[in-house]
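One protein chain is absent from this view; the other protein chains keep their places.
A, B and C label the chains in the order they appear, each numbered from 1.
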Amino acid sequence: MILFFALAIVLVASAIVTIVQKSPVYSVVSLLVNFIALAAMYFTLNAEFIGVIQIVVYTGAILVLFVFVIALLSSGIGPFSEGPDRLPKILVPALVATLAAFGFLTYGLTRVPLGTLPAHVTTSTVGDVGKANVFGSVGDFGAALFTTHLLPFEVTAFILMVAVIGVVVLGSDATIAPTHGTHVPKKKSRERESIVKAAK
Amino acid sequence: MPVDIANYISLSTVIFFIGVIGVVTRRNPLIVLMSIELMFNAANLAIVAFSKLWGNNAGHIFVFLVVTVAAAEAAIGLAIVVQVFRRAKHVDLDEVAGLRG
Amino acid sequence: MIAALVVVPILAGLALYLVPRSAEHLAKWIAVAIAFGAFALAISQYGAPDESLRWLSRPFAANFHVGLGKGPSFWIVLLLTLSTGCALMVTRVPRARDFIAQMLVLLGAMTGVFIARDLLLFALFWDLMLIPVFITLVAWSPTKSNATAWKYLVYNLVGGLALLLATAAYGIVQGTTDVIGVDPKSLATISDTWALWICLGFGFAFFIKTPVWPLHTWMPDTYADLPAPMVAIVSAVQSKAGLYGFIVIGLALFPGVMHAIAPVAFVLGLIALVYGALAALVQDDIKRVVAYSSLSHLGLIILAIFSFSPIAIGGAVVYIVAHGLFSAGLFMTVGEIELREDTRLLSRLGGLGGRNPKLAGGLTIVALAALGLPGLCGFAGEILILTGLYRAGFVWQTVVALVPVVIAAAYMLRVFQGVMHGPEHDDLPEREDLSLLEGLALAPLVIAIVLLGINPGPVTHLDTFTRSVAAASAQSTLAILKK
Partner (left out) sequence: MNLAFAMTAASPALLSIWLLPLVGAIVIWTLGPQLRRNAGYLGSAFVLVSFALALANFGAAGNATGLRAPLVTWGPGFAFGLQLDALSLLWTLVITGVGGLIHIYSIGYMWTDRAIARFFAYLNFFVFSMLTLVLADNVVGLLVGWGLVGLASYFLIGFWFYKPTAVAAARKAFVINVFGDIGIMFAIFACYAATGSIAFSDIFAKAGTFSEPLVLAICIGLFIGAMAKSAQVPLHTWLPDAMEGPTPVSALIHAATMVTAGVYLIARFAPLWNLSPTAQEMVAVVGAITMVTGAILGMAQWDIKRILACSTMSQIGYMIMGVGVGAYQAGVLHFFTHAFFKAQLFLGAGLIIHALGDEQDVRKMGGLYRKMPFTFAAMLTGTLAIIGFPFFSGFYSKDAIIYEALEHGHPILFFAGALTAGITAYYMFRMLFVTFFGSYRGDVPDAMLAIAPPVPGAYAAHDDGHVEHAPTWLMQAPVAVLMVPTVIAGYLTIGGESSPWYRYFGTLFGHGGNVAGVPLAIPEWASTIFVLVLVTLGIVVAYLRYGNPPALIGAVDRLRGEALKMPPVLAHAFYVDALIATAIVRPANALGGAISRYVDPHVIDAGVRDVAWVAGMLGALFRALQTGLVRAYALTIVVGAACFIAYFAYLGTAR
């Protein structure tokens, strides 16, 4: 109980810090705190594998990526150069809309019962973390992932591959010339052919 | 002592809307991307909480998939940011207005 | 095997891009072989059982269901494969390989429309067959502007959208779209309101495709701009998709609504009939003459379908095939003329008959079939349609429909004589008469025109449709209009 509320306070605080910081480096650090707290939160929900994944993928991979990009784009700490603010008054409507949505959701959540665990299903408790073959254990998760949900798993692999290709294309140095219409002069393609031939 | 699932859901909601505000108000694309990650995480938390509530581990699978997609999204998003920076020498979403009709 | 009629041409068309650009003859003969192979295959599959593969289960059942049967599908597929083969034989356009590939894709897609036994499949092929034509209009346009291509695409996509929506609605209401050629009695009846809207959706698409006045203005432009081999099959077959749809979908599934909209369709058909004929009378471009004459002829088929007379509907199928044969022949000969003289304007042409007797002979027969000379296929269709119309009680409509017959004689002779007769023009290049190959390409069409004119009996075969028509005639008008 206490653990939950402690984690919740950390989560909310770090989230707010993330979005209000001027400098992205501070944001990243704050986000790191947030992610770790969230991983702990997963453990309280018996989702041990997800918790581990959270740490490995988010903090280990994604955040590192952010840090790299920040390092790449700016020489160091401090705000990025920015142009004129074209939507100076967006904060008010954004807050209103967001709060409205939040209010509606909260209203709905308070009015609708969330439901309870079906009688015939037994689930593990916090104390079960680390045990094999109970709800949320790695074995339980793995069995489901590689049997029932094999196809989505493989599709995910495919999506990742597409993303990799996309990043490679985007990250390559070749500037993509702006093209207007589909017309490509023949000469160019011939030149290309000759280049290809020469390369052979 | 088990915590009521409703608390988890409320927490998830709060974090989600914090992310929303970040997306809408910030002009720095990196922070926008981070806000999006926040929203992903909030959603994941809700899913895991419901998974626990119903005793159904399909939610875990779903979160796993979301994490992968989020990773892909972050990678591509950051690549785009890098490209944009190369061209515009600014990191400002308001400068990337090519969609203007 | 029937599915191969669709799959092989489309795949072959795409695979043709693997052939080197310079090997135009290879590409051409591969395509000709495929088209005539499809023709032979279609003949061998006369009355063969349908082929079906489950495709969708939800939200409604849809199958990859194709069949030829013995009715309109069979004859139109024969017409399509034959006219495509003939048109391919005389293809002479720049970038011929790419053009031939588009022709093959078009062949496959159009075959799909006519052998689909599932509404969803029908709708998909319906849209698919627009693509090669659009590409051709863009890439082989005689002018710089793509206006014609967009006009074609927008008109037909609007129709295609209506068709798709109607199909989806039908699937949801009926639970299945696998209904073409099914005995309507075995289907659940759908409510009048749904039937009305769904049928109007189909009807709108069919009216645009046919086309019916006043939705026709895309047609003369399209026909004038397409290269001759493609316009031959587009005019011969693609324009029949709407009429075919009215017969196998409208009459069979929505007899009540068809009855209800018949008065409107009759008026539109009659207007198209006279309007097209009058417009054809004054065009200078031969292709436009043929385009407007098509508008007129297809108006007659609209009348036939909406008369609900079995004789007229049998005649409509005959006329669909007949019009396909002679319009393919007309566009092919016009293509030959344009190739020789670099113009298709009647005001510039003249006196070719003396030096081109074979070309003149070919043009004579197709033009005569078009003007409804007794003994050729056009007449067979016309007389059956008009007899049926009269017998169904549409006396005055029949009399009005007779007028364009005379006008047809006038404009067809104007074309024929304008090109072939009169003194020879000095400013026209003198070119060779039809080569053996060109003659061979025209011969099958001419033979078919004569055979169909002598005995259209088998083509009038209407398996399940006569039943539904009879049923339609029984319930005279629908309650919808009373509401």
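Everything that follows uses one rule, which is that a residue touches a chain if its C-beta (ideal position, glycine included) is under 8 Å from a C-beta of that chain, and two chains touch if they have at least 3 such contacts.
Everything numeric in this text was worked out from a predicted model, so none of it was measured.
Interchain touches from the omitted chain, evaluated on the whole complex, reach A, B, C. Touch with the chain omitted from the figure is made, among C:Arg92, C:Arg348 or C:His421, by C:His421.
Among A:Phe5, A:Phe68 or A:Phe104, only A:Phe104 touches the chain left out of the display.
Touching the missing chain, out of C:Leu26, C:Ile172, C:Val264 or C:Leu402, is residue C:Leu402.
Within the whole complex, the absent chain has one touching residue among C:Gly201, C:Gly314 or C:Gly329, and that is C:Gly314. Only one residue from C:Val19, C:Leu41, C:Val173 or C:Leu281 touches the chain missing from this view: C:Leu281. One chain is missing from the display, and on chain B it is touched by residues 20, 23-25, 27, 32, 93-94, 96-101. Although one chain is not drawn, its touching partners on chain A can still be listed: residues 86-87, 90, 93-94, 97-98, 100-101, 104-105, 107-108, 111-112. Listed for chain C, the residues touching the missing chain in the whole complex are 46, 154, 214, 216-217, 220, 275, 278-283, 288, 292, 311, 314, 351, 353-354, 368, 371, 373-375, 379-380, 383-384, 386-387, 389-391, 398-399, 402-403, 405-407, 409-410, 413-414, 417, 420-424, 451, 454-458, 460.
By definition in this document, only the chains that are shown with their structure count from here on.
If touching chains are joined by edges, the resulting network of the protein chains shown has some other shape, matching none of path, cycle, star or complete graph. The leading chain pair by number of C-beta pairs in contact is A-B. For the pair chain A and chain B, the distance between mean C-alpha positions equals 5 Å.
Shown for chain B are the residues in touch with two or more other chains, of which there are none.
Considering their complex, residues 1-3, 5-11, 13-15, 17-22, 24-28, 30-31, 33-35, 37-38, 41, 44-45, 48-49, 51-58, 60-61, 63-65, 67-76, 78-83, 85, 89-92, 94-95, 97 of chain B touch chain A.
Taken in their complex, chain A has these residues touching chain B: 1, 4, 8, 11-12, 15-16, 18-19, 21, 24, 27-28, 31, 34-35, 38, 41-42, 44-47, 49-50, 53-54, 57-58, 61-62, 65-66, 69-70, 72-74, 79-87, 90-91, 94-95, 97-99, 101-102, 105-106, 109, 114-118, 121-123, 125-126, 135-136, 140-141, 144-145, 148-149, 152-153, 156, 159-160, 162-164, 166-167, 170-171.
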